[in-house]
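For this depiction, one protein chain was excluded, whereas all remaining protein chains were kept in their positions.
Residue numbering begins at 1 within each chain, and the chains themselves are lettered A and B in the order written.
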Amino acid sequence: MYPKWLWPIFALPGVVWLILLFLTPFYAVVGVAFGGVDPIFQNPLPAWNPLDWDFTSFLDTLSGFLPGRTYWGIFLRTAEYVGIALAISLIVGYPVAYYITRHSGRAKSLLLALLILPFWVSYLMRMLAWVNLFAPEGYVNAFLRWTTLVTTPPDWLNGNPVSVILGLAYGYIPYLILPLLASLDRIDKSLLEAARDLGASPFRAFLHVTLPLSKTGILGASVIIALPMFGDYYTPNIVSGSPKTSMLGNQIEIYFHGGPQPSVGAALTLILSAFLGVLMAYYMFTVAKAQREAQA
Amino acid sequence: MTEIALKARHSAPPTALRRFRDWLANPWGRPRFLVLVTWLYILTSIAPVIIAIQFSFNSGRSVTAWQGFSLSRWYWGDPVDSVWHDPTLQQALFQSLKLAGLDMLVATPLGVILALGLARWRGRLAAPANFLMLFPLVTPELVMGVSLYLVILYLFTFIHPSTLAQMLGHVTFSLSYVVVIVRGRLFSIGRQYEEAAADLGATPWETLRLVLLPLLLPAILSSLMIVFAISIDDFVISQWLSCGAQCDTVPIRIYSATRAAPLPSVNALAAIMVYFTVTALGLTYLVYRFMTRHERPKGGGAAASMMGDIGGM
Partner (left out) sequence: MKDRDPEAKPASTPMRGSFSRRKALKTLGGAGLAVSAAPFIVRRAFADSAQPMGPGGIPLARPDHPVTLPMYEDPLKAGMAPETGGDFVVYVYADYIDKGLVNEFCKTHGVNMQLTTYDSQDEAITKQATHAVRPDVVNITPDRLAQGVAGKLIKPINHSYIPNLAANVWEGLQSPFYDVGSQYTVPYTVYKTGIGWRADKIKEDIAKLENPWSIFWNAKEYTGYVGVLDDARESLVMAMLYRQFYDINTEDPAEIDKALADLKALIPICNPKINITEYQTLATKQSWLHESWSGDLLGAYVNYLPAGDDGSALRFWAAPKGKGPIQNDCWAVSASTTKPVLAHMFLNYILDQDVAFNNFSKFTGYQPPQKSMTADALIAKGIVPETLRTAVMGPEDVGAGCLQECTLTSTGQKLWQSAYAKFNSGT
């Protein structure tokens, strides 16, 4: 009933927008990474023509990721922080999402509303709240002192990795729970009932039915928070200020502060994107495989 | 446990701790562990924000030590540092709201037609276009910020770092969210109504305008809300494309202050943003309820169906 050309035409403005303002900027990063530097103004001279690309600086930066070299340590540290923060988020987020799906009706609405609330509060505001709470004279330390469990409460903001990891987990959990919830919601409850009918205990039913079915959901939600977490630079800056906890994003930031090596910053950005692209590809491959298996 | 032992255990009136332990161990109720974790999580995720808002009413200059209640000091009372009197804080507030408004205005229509196009397009290029649309969702903001910054400085040099540049950046990452929400709604509507309209003689244009669009209105509303929220929240893109003090948004202001020595006026500024967002959310919810009053799934509640739309991701 609609003309065939209608839908492509509808899609056109959005696609053009994304090409101009999403794909082309990527190409600009490529151009700067493989380009030169203006000798007078120290600005990057991007090389737009692939034939003009100069890989020496890029290969130099790339070799910095080999074990023992410049970026190896910080890359490992970033991966470690992201991994642990993700694990904490899943350990906390999965039970919460699971619990909510078991409800229906008004209670579900209420829980959803409470759950979504932090999502609507700016990330920075939540970090501000976190920092205020964990400051040396903040409520957390006051509480610890009051319970007399700890006489000298630790200084949470003195630049230690624990605070940064917890801060990351705290900041990103809401973004994990929502998609996880959505995908858990879609699991057919009748399968669970069937398992119970066949004699499985609640725990075994969970282990053998719900968990396998939620695998793609977990993977999807993990991807949604792990990938942006890799590029996070402001959380370590806010929660700690110390080089001991800096992440890959902080390195990228340094090279764009003005100075003679913007191509290094661009190269680091490219390498980060490529690494995340590999993770993303793995995710899509897994999802495609699961879909094929589901249809088979 | 034998009866005698049971009796012995239950002879004394149960203490609070004991009652809690019993509740926890009840094998017939809902899994207590899950309840505990859920409520603990909700508490620990909302409490810090509530406390931060509480400190915006602090009568002293501290953000960690409560010095008494003062309703207005940091909002409009203090002649130098309050949000009302500090032009930089006000500037940040207006800039955030301005960007959010522009973002809603541009991203929502663009996203809606993109969603329609992508959902129904059956050509060969549809899959790559769909892929392209999904990419911003998983790209780290740093990568997007760096790439937009470089493209504005060295390719699209007619655009300077400015509010315009920030708006362009915001729309770019908001598009994907709008598409996902609207598409979810499209799938749940199905084609039946449009086919019925076509059967009754409506032209394609009339079908779009009189049937599809009203049906999509709840999703459009949700998108407006989501776009508002993520635009207000955005830090990285706004920072990289900023032109200086005039283009700073509330998150940028909060970031600077948190790294140094913040005053409760920053808490007040952030709290104002929360009030705006919560009000907008409440209004949207009410409007959504009103709009979908005939479609509500049994016992699901509007929130759940809104969730369902959003969960189309």
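The definition used in the following text is that contacts are C-beta pairs under 8 Å (C-beta built on N, C-alpha and C of every residue); 3 or more make two chains touch, one makes a residue touch a chain.
Just so you know, these numbers come straight off a predicted model, no measurement behind them.
Student: So which shown chains sit in contact with the chain we cannot see?
Tutor: Computed over the complete complex, the missing chain touches A, B.
Student: For the chain not shown, which residue from A:N141, A:S222, A:T235 or A:N250 touches it across the whole complex?
Tutor: Touching the chain that is not displayed is residue A:N250.
Student: Given that one chain is not shown, which residue among A:A33, A:A47 or A:I74 touches it?
Tutor: The one listed residue touching the chain not shown is A:I74.
Student: Over the whole complex, note the residues of chain A touching the chain we left out.
Tutor: Residues of chain A in touch with the missing chain: 37, 39-43, 70-74, 77, 155, 157-160, 240-246, 250-251, 253-261.
Student: Please give every residue of chain B in contact with the chain that is not shown.
Tutor: 60-62, 79-81, 85-88, 146, 149, 160-161, 239-240, 242, 244-245, 248, 252, 256-257, 259-261
Everything below uses one rule, namely that only the chains that are shown with their structure count from here on.
Student: Please tell me the distance, in whole Å, between the geometric centres of chain A and chain B computed from their C-alpha atoms.
Tutor: Distance between chain centres, rounded to whole Å: 17 Å.
Student: In the complex of these two chains, what residues of chain B are touching chain A?
Tutor: Result: residues 30-31, 33-35, 37-38, 41-42, 44-46, 48-49, 51-52, 55, 62-65, 110-111, 113-114, 116-123, 125-126, 129, 132-133, 135-144, 146-151, 153-155, 168-169, 171-172, 175, 179, 194-195, 198, 204, 207, 229, 232-233, 235-236, 250-251, 254-255, 257-259, 262, 266-267, 270, 273-274, 277-278, 281, 299-304, 307-308, 310-313 of chain B touch chain A.
Student: Which stretch or stretches of chain A touch chain B in the complex?
Tutor: So the residues of chain A in touch with chain B come to 1-4, 6-15, 17-19, 21-29, 31-32, 43-44, 46, 92-93, 95-96, 98-100, 102, 104-106, 108-109, 111-115, 117-133, 135-139, 170, 173-174, 178-179, 181-183, 185, 202, 223-224, 227-234, 237-238, 241, 249, 252-253, 256, 265-266, 269, 272-273, 276, 280.
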